[in-house]
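Note sheet for the following structure.
So, chain A:
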Amino acid sequence: MNNAVVDLQNISVLVPLMSREILNDINYRIYSNDFIVVLGSNGSGKSTLINLINQKILPTNGRINYSLSTRKKQYLDIMTLTQKVEESIFPNMSVLENYLLWNYKFNLLGKISSRKLTVNRLKLYLQKINSPLQEKLDTNISCLSGGERQALLLIMCVLLKPKLLLLDEHTSALDPKMAEIVISDTAKYVGKEKIPCMMTTHNIEHALNFGNRLLVLKNGKIVLDLADQEKQKLTKKDLISLYY
Partner candidate 1 sequence: MNIFYLALEQTIVFLPLVMGIYLSYKILQTTDLTVDGTFVLGAALYARSLSMGVEPLVAVLIALAGGFLGGVMVSLIQFKDKVNSLIASILALFILYSVNFQVMGRANISLQDNRTLIYLFGDQIILFMCLISIGLVVVILSSQLGLKLRGFGANKSLMQKITSNIEKFRMLGLGFSNMLAAFCGVLTAEVNGYADINMGFGMALTGIGSVVIGLDLIRRVYRSRKIFNVGSDILGCFLGGLTYFLSLNTLLRIGIEPINLKLVLGVILVMLLRGVGSSPLNKIGVNRE
Partner candidate 2 sequence: MSYKKLVHSCVFIISCLGAIYVNALSNTKVKQRTVGIIVPIEHQALTDIVNGFKQTLKQYDDSINIIVKNALGEINIQRSIIEQFKHQNIDLMVPVSLGTTQMAANLNSRIPIISLASKYDQNQQIPKNVAGVSDEIGAKKKIELLKAIYPQIKKFSLIYSGSEKILPEVEDAVVEANDRGIKVQKMMIKELRDLYSVSRMISDDSELIFILKDNLVASGVQTLVREAKKRKIPLMTSDECTIIGGGSFALGVKEQQIGIQGAKLAIKLFAGANIQELPFEQMEELTIFYNEVTCRKQELDVSRLKTIANNMQYSILSVTQSYQRG
């Protein structure tokens, strides 16, 4: 295995005042080929883990080493999708405009040619995966359904090739059928583009079927950390016994 993308060392997170530990002495490494599924019930510390990695919160103890960027706050290096789609879209703008804004390239006036190029890349990609979204590029994004929006965001994330993709229960606001589609798309795109990814869920089926690593959290501690081979041997029964 190659170098760790993110290296978590002795991480603890304490809630001030309550002196309850949300995360307790976590040591974990994310490598460049990983599609990690993090399983845990409510309050197990899944989201805290995600927020630690994308630097939304700071650990009380321990340190995190990144090997992805020298610049500290580089949003496009670590991208996060949550169940709150609204946080990640520009409402009342078209799908294409959303994409262009996400593709922010730091030049104010922007060359038309580069804009065309960027647009073409999206069109080609949508064609390749035969997404229904290719018909809706000029639609107001607020008129898309939740599932469509989440699928779109996923595609944009993939196209932008972040160094690390964090998915925090990104399907839990969707209906089961849509959730199934989005999550299998996730696995497909992430695998194809080789983007390191960490996905949290409390759905045991998803945890079993997707990803090449599994991490189970309980009361802020790692109770299970399995890699490829061992993960495939795992059965639902084993998992349930751990989960509860």
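Regarding selection, all candidates are chains of the complex that A comes from, given by their letters.
As a working rule, contacts are C-beta pairs under 8 Å (C-beta built on N, C-alpha and C of every residue); 3 or more make two chains touch, one makes a residue touch a chain; residues count from 1.
As the structure is a prediction and not an experimental result, all values here were calculated from the model.
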{"item": "Neighbour of chain A by the touch rule, complex-wide, chosen among 1 or 2", "value": "1"}
{"item": "Interface residues, chain A side, partner candidate 1 - complex", "value": "73, 75-76, 87-94, 97, 100-102, 104, 106-110, 115, 138-140, 142-145"}
